[in-house]
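The complex appears here without one of its protein chains, the remainder shown in place.
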Amino acid sequence: MNSNLIWLVFTPLIGSAIAAILYNYKFLDRLITFSTFAITLFLVFGTHVGQTYSMNLNFMGRMIPLSWNVTHLSIFMLYISIVFGTILTFYSLMDRSRMKGFLLLLILAANNWIFTTNDMVGFFFAWELMGWASIVSVLGGRKERKSRHAALYYALMSIGGSYSMFFGLFTLWRLTGSFSISSNLAYLSSIVGVHPWWVLGIVSLFFVTFMIKAGIFPFHTWVPMAYAYAPDTFTPFLSAVMSKYGIYGMLLFLPISLMEKGMPTVFGLPWVNYIFVWIGVITAVLGTVLAFFQDDVKKLFAYSSLSNLGYIVAAISLFTSVGVTAGIYHAFNHLLFKGALFITLAAVISRSGTSKLSEMGGLWKKMPVTFFTFFIGIASAAGIPPFNGFGSKWLIYQSMIKQHLLFATILLFLASTGAFLYLFKAFHSIFLGQLSHNYDNVKEVPVIGQIVEYLLMFAMIFFGIQPGYILRPVGLIVKSVGLNPLAVMGNGYVTGMFSNVDMPLIGWSLAISFVFGFILFFISAKHKYVSQEDNYTAGQIPQDWGLTPETYQFSWKFYEPMEKLFAPFYRIKIDGFFRGLGDWTRITGSAVKQVFVGNAQIYTLFAVVGLIILVIAGWVA
Amino acid sequence: MSIFNNAALLIGVPLLFAFSIPLFGLISKQLTKWVTLLTISFNATFSLYILLAHKYPSIVVMGNWLPPFGENLYIGPVAALLVSLISVMGLLIAIYNLWSIKKGDVTRFSVLFLMFTAGASGMVLTGDIFNLFIFMEITGISSFALAAYGPEKRALGGAFKFLVVSSIGSTLYLLGVTLIYTQLGTLNIAEIAARINQTTPGLLTFAGVLIVSGLAVEAELFPFNGWVPDTYTGAINGVSAALSGIGAVSGVYALFRIAMTVFGKDGTYVSSYGNLNFMAVIAVLATATVVIGELSALTQKNVKKMLAYSSMAQMGLVAVGLSIGNELGVYGGIFQLVNHSIAKTMMFLILGVLVASGVGENIDDFRGLWKRSPFLSLAFSVGAFSMLGFPLFGGFWSKFAIVGASIQRGGWYDFIIGLVLFASIVEAFYYLRIVGYMFSSDSKFPKLKTPWTPTIPIFILAVSIIAIGVFPQIVGTFSAQAASEFTHKMSGYVLNVIPTIAAH
Amino acid sequence: MMFFLKLIQSIGVGALSISVGLLFMGIGRKITARIHRRYGPPAIQNFIDVFKLFSKNSISHGFAYDLGIIAGTSALLAAVVFLPVGQINLFPANSSLIMILYLMTMAYLGMAMGVSSSGNPNATIGISRALTMMMGYKVPFAAVIFSVYIFARTGSLTNIIAAQSGGLLNWNMIRLPFGFIAAEIALQGMLGEKPFDMAIAPAEIASGPMVEMSGKYLGFGMLQHAVGIFLETGIMVNLFMGGAPNVWIFVIKQFELFFIALLVNAILPRFRVEEGVSFMWKIPLLLGVIQALIVVL
Partner (left out) sequence: MMQEFLQNYVYLIGSMSLIGIGLYITLTDENIFKIIVGLNIIESGTNLFMVAIAWYPKAVMPIYTLTNKLSINGKVIAADPLPQSLVLTAIVIGLGTTALALTIGIKIFEKYGTLDVRKIKEAGR
């Protein structure tokens, strides 16, 4: 019974095998990927909370129980990831990037396994599977050299993270003799009052893994590279879904902090949580500050993802009912708007052939549907009501203020304001301003892409004005981790601690004022449309001195004053630490290699010296 | 004790045919390769029959002299698994050789190859410590000659280095064996194992140091492994595959048969008699091997040399796993041995096909290989992923078990496994770099025409890596039995050979 | 029924905000002129200007231009209905300050989108400067409003007003003096008055965002500015001056704040952008942080 949980894992694996065989037929590969996602979605419909399944794996000469357990959190994550994946793969049917469908399906299998498993063997297996499948997926980007470097960098970080988890899970196994996640967590909770440092050590081994996967400071350095140079159709998945695995893992372990009685507290928070709040805040600010000045649009939005994950981490680290609600809610919102933004970016890049902001401009005339999707996407990302990003940001501020974390809140607000800046920069440089003549023949994305874009627009507005559809399941999750859920007054309300927000009311208010605006616009005097070159130029004719649309577009050094302001920040390079580590390893490698000099006599000498050392060791012993 | 004398054919048949091959060579040189193939396929079939029909544990007695008086072969779970591995690898390499060995002295190559397989099988099967030396030398001499085979002069240099270091190693081993003989007056492994506590600890330690040093040469442990990079790089690819897929297997087996069964103490964690804990010594050597091997491979631009260093490091990982000394660790070590043997053999064979089709050995020559030969580059990636321990590939399970075992053991093994995992990150870098190069599309060269003969073994090996990755029981069942044999010295080995011996 | 009542009331608040805003602008012109020893236009000059502009033909650069400029005014009008104006408090349960601030962002986004789509780099540079400046004044302002949040234990403007009831001494202006000064300076930036008017610097970038506007578009721009003045000063009144018992007192209080801004505007030169931002992040932020520390500790 309940074997559909197993099929959640096996269906994508089988689909992946078929897709891999049909690799050369790109459309078939994509079609199978899409259908597998759709079938998996149907399987998820048949899954409900409380389902369990277990089987034994004959491993290490003994039976290792593999178990599955569907919690509120897992079913929420399953739904949002698979629905988004289905939309993305539907989009990818018309797409020309080098994303490999069978790798995406492997990630899907891992995705379903991670979210439903209740044993660390399965969790680790799926984690590693997801890791390598995504590493190989990153390899297929448009700029091969860079995507190779990015994939390698990502691989090293990711594998380092996996090994950290390796240590953690086996340490737990040594202590409890069990691989079951729930019983190990219960064990950790039971001893946290007695040996807080031990628990902290073990949990931090896991947290390093999760922070690397989610791209949290100081392990964020791989994020911009991997996001920017992954295939354009894979980046949405990377950013929207895969960054949430780290958040999921953190949510699994965070309930332990409730039991931390012995530890000192700061502002009513256990100090570990306090540190994590600050790590989240630093990530948010860092992502924002670095996003200002990117010229590669995918890199810009990669930093934006970083920033948003910082928000999520800061919120869930509080581990109060508002904090966790806000964190999960923001995770969903980020998945939706960042997924939509990266899909529109994929559309733009596939049509324009460049990802450089300074080479685009004025595309709204050519790609209106994409333009509107992007517009609503950045409105959501900037947290403008009634679109979907607002509620969660608002709840995050409230949860922080509740703990009197004033400076952290101010910095988060700074990050949010900054978000508006870089979002507008991307918006302007891609869609507004002067249209270059290179793009005179650019067309709107094909029908499939437009369908997906309309769908995403609808979703961003719908979940913006009807947040209850998300807040109710989030409330169940919050309850299941042992906190009081926020009251949900209705589908349209975001209920805060200090005040409520009635999202449909805002929607109505906006809609009506827009109606008035349009009425005023149409009853007033006529207007005529002019070409983009027909500008106010103080009486001069720019074309006379050889001005082209490209040179007339303001997109280089967009925020130069900010660059001057933040100049001291850019000298701090976290990246440098990892690169230094890499260089050091390489130098050591070159040095160690000199051991093998290629002379038989020296090799014999090694053997003899080794023997003598062993003999002396034996003698001494 | 059950007696299964037919198993002696596993050594006898290849040796018989090895020495009669020159006769076939009179008819046709190409025929000798087919004779080799058929002989080894007999070996493979028979050993797989023993493994799958569960004909073990059993012994082979020579001339009805029961051990400890007569020489015997012992077929336990370890021997059955490893002899199957050796024979199957031998068979696959022999298929490859049908295509690869065309010119030159085909007849003698066939003789040497059969001898090599027979010697390696003998090392794994024998129950006598001196016969182990003999088989070691058979394997050794044939592998020196094999390593020197081929048109390139670097093969000779490599073979010579191998020969010198290996000769020293076997001398050390022989001295150690002699010392043990002076103490106990017997050469039977089971009897020595049962009576090892009757020796003088000082002499036993000295003998143990000599034997461990001697066998570490074959098992490629630092600092006794100087020969590895040059020999692997110098030899033709088929021979490199055989050295890493067959030779190293028997070397590691011999090392741990002595360290665990002969010197070991029964217990949760195997430790050894004598003043020095040889398991700990091996663990240190193996860790050094892993770290040094991976670091040396890191900046290597020559793929073949990189594979050689990686081979060394992987053998170190195997030894780390085995030296942990609990059942899980030995399980992981044996599993890793199988995985490494499969993957490294396959990668050397792929390299052979590539080099023969005009692709160079340098990493830059691998650019865009995906477009030129999808099958080979996919298979190479599968091998690399298995090496890195990615799930769905065989290597995942063995690495998982090894790490688990060392953390289970705790103490300074935490530190060891930390170093090993650091080295694994280094390994990930250079393997993934090759994979990245292969999947780039900036190659201007035409498609490769892959001959179908060498494709068969490569295909079988690649599929088996994935099969093991998805169904680890394929190897897991046997390596679990093997782990039980290695960690239970009396019930697992001694009492199966000499049931009457008094427990010490 | 309720819906239509609220609708009509909202329209009333919108109309009020537009008229008060335009009146303030006109009075502002008059006062500035007097400070400059000029006569100045009549106080209702801006009403005349708006009517005139809406009746003139104009040029447009496409639907994004139209939409953006309409959105600029409409979103502010949508925000202003949530503001408690004296006794008129249409949605007392929904007057979250952060919500209003974010809804105002929609107006900036719309305006920015509209003028940038015109393709004139002067407009975009102006927007870039305005956004940079926004980054500057939002941070001290955030410090102040979060202090008020913690101080008043509420985030709703309605409740903040309620918490200040009971006389002058209960006003946040008196109880949180540093915060008030910080917010006052931030208001100067919000209103775009000197020394923070680099976004519309006429001599450098040809009035910045307004460069391509003509006719009804400029009219919409004026309306937006008017509503903006009303909204921003209104927020300040509610935050620091205890709201007002009725609309008239509310407007007078607003005017007091606006008057201070005007005086400063009339006598100070312009900052450069990065100077403006770093000023905002030095003095007002410091004051805000001191206030926050006083509140928290």
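As written, the chains take the letters A, B and C, and residue 1 is the first residue of each chain.
Simple rule for what comes next: a residue touches a chain if its C-beta (ideal position, glycine included) is under 8 Å from a C-beta of that chain, and two chains touch if they have at least 3 such contacts.
These figures come from a predicted structure and were not determined experimentally.
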Visible chains that the absent chain touches, using the contact criterion stated earlier:
A, B
Just to verify: which one of B:L66, B:L174, B:L378 or B:L419 makes contact with the chain not shown?
B:L174
Using the document's definition of touch, tell me which of A:T265, A:T548 or A:Q601 contacts the absent chain.
A:Q601
Touch criterion as defined above, residue of B:V35, B:L51, B:V164 or B:V209 at the omitted chain:
B:V164
Touching the absent chain in the whole complex: find that residue among B:F130, B:F375, B:F422 or B:F459.
B:F130
Chain not shown, touching residues in chain A:
593, 596-601, 604-605, 608
Where the missing chain touches chain B, by residue:
130, 133-134, 137, 140-141, 144-145, 148, 153-154, 156-157, 159-161, 163-164, 167-168, 171, 174-175, 178, 181-182, 185, 187, 229-230, 233-234, 300-302, 305
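In the analysis below, only the chains that are shown with their structure count from here on.
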Just to be sure I understand the contacts, which chains border both chain B and chain A?
none
Highest-count interface - the chain pair sharing the most C-beta contacts:
A-C
Relative to chain C, chain with the most remote C-alpha centre
B
Report the most central chain, judged by the distance from each chain's C-alpha mean to the global C-alpha mean.
A
Take the average of all CA coordinates in chain B, do the same for chain C, and state the distance between these two points in whole angstrom.
78
Chain A, residues touching no fewer than two other chains
none
Mark out which residues of chain B touch at least two other chains, giving numbers and ranges.
none
Which chain C residues qualify as touching chain A in the complex?
7, 10-11, 14, 54-62, 64, 66, 70-71, 73-75, 77-79, 81-82, 91, 93-96, 98-99, 102-103, 105-106, 108-109, 112-113, 116-122, 124-125, 127-129, 131-132, 134-135, 138-139, 142-143, 146-147, 149-150, 153-156, 159, 206, 211-212, 215-217, 219-220, 272-274, 277-278, 281, 288-289, 292, 295-296
Partner chain A, residues of chain B touching it in the complex
157, 160-161, 164-165, 168-169, 172, 205-206, 208-210, 212-213, 216-217, 222-224, 226-227, 229-230, 274-276, 281, 285, 292, 295-300, 327-328, 331-332, 385, 388-392, 396-397, 400-401, 403-404, 407-408, 410, 414, 417-418, 421, 424-426, 428-429, 432-433, 435-437, 439-442, 472-473, 476-477, 479-481, 483-484
Interface residues, chain A side, partner chain C - complex
362, 364-365, 371, 375, 378-379, 382-385, 390, 393-394, 397-398, 401, 404, 406-407, 409-410, 413-414, 417-418, 420-421, 424-425, 427-428, 431-434, 496-502, 505-506, 509-510, 512-514, 516-518, 520-521, 524-530, 532-536, 538, 549, 552-554, 558-559, 561-562, 564-565
